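A single protein chain has been omitted; all remaining protein chains appear in their positions.
Presenting subunit A:
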Amino acid sequence: MEENEDVPKDFIKLKSEKLSVDEVSELVVSPYCGAVSLFIGTTRNNFEGKKVIHLEYEAYTSMAETEIRKICRDVRKKWPSVKHIAVHHRLGVVPITEASVIIAVSSPHRAESLEAVMYCINTLKASVPIWKKEIYEDEYSWKENKECFWANSEK
């Protein structure tokens, strides 16, 4: 039955509300898949001895969505058996221990979805125009991913 083949879909969302692991997992579940792999990026409460009060994220939203779509396209080239991909990223204020990003991938067998999730988060950190500000007690700091090739991390 052609219409029950569960056409592969990408679910991309940038939003300011709290992210839900249940919601993101359910998006990618498929009767044709035996594996759903998940990555959750959460916020730590300290950096170099300073207490982190919370994080704030901003994005070049239209370009961020386009870059995430490119990542999904590349995932499907590298792992053709991948079925659904979901990438949800939070914007605005993110309290400590809450999720800033959730990535879920489904595939018939586990190897592909596990590898694809790792590729998604690594590539997101290198190429998607989203910025994180860490708010401490007395100051704040714009973070720079080591994956970002135009950051001067050594200076």
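One rule holds in what follows: contacts are C-beta pairs under 8 Å (C-beta built on N, C-alpha and C of every residue); 3 or more make two chains touch, one makes a residue touch a chain; residues count from 1.
We adopt the following convention: contacts and distances are computed from a predicted model.
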Protein that the absent chain corresponds to, by UniProt name, given "Signal peptidase subunit 3", "Molybdopterin synthase sulfur carrier subunit", "Cyclin-Q" or "Thioredoxin-like fold domain-containing protein": "Molybdopterin synthase sulfur carrier subunit"
Omitted-chain contact residue, chosen from A:64, A:82 or A:117: A:64
Where the unshown chain meets subunit A, residue by residue: 41, 57-60, 62-64, 66, 89, 100-101, 121, 124-133, 142-145, 148, 150-152, 155
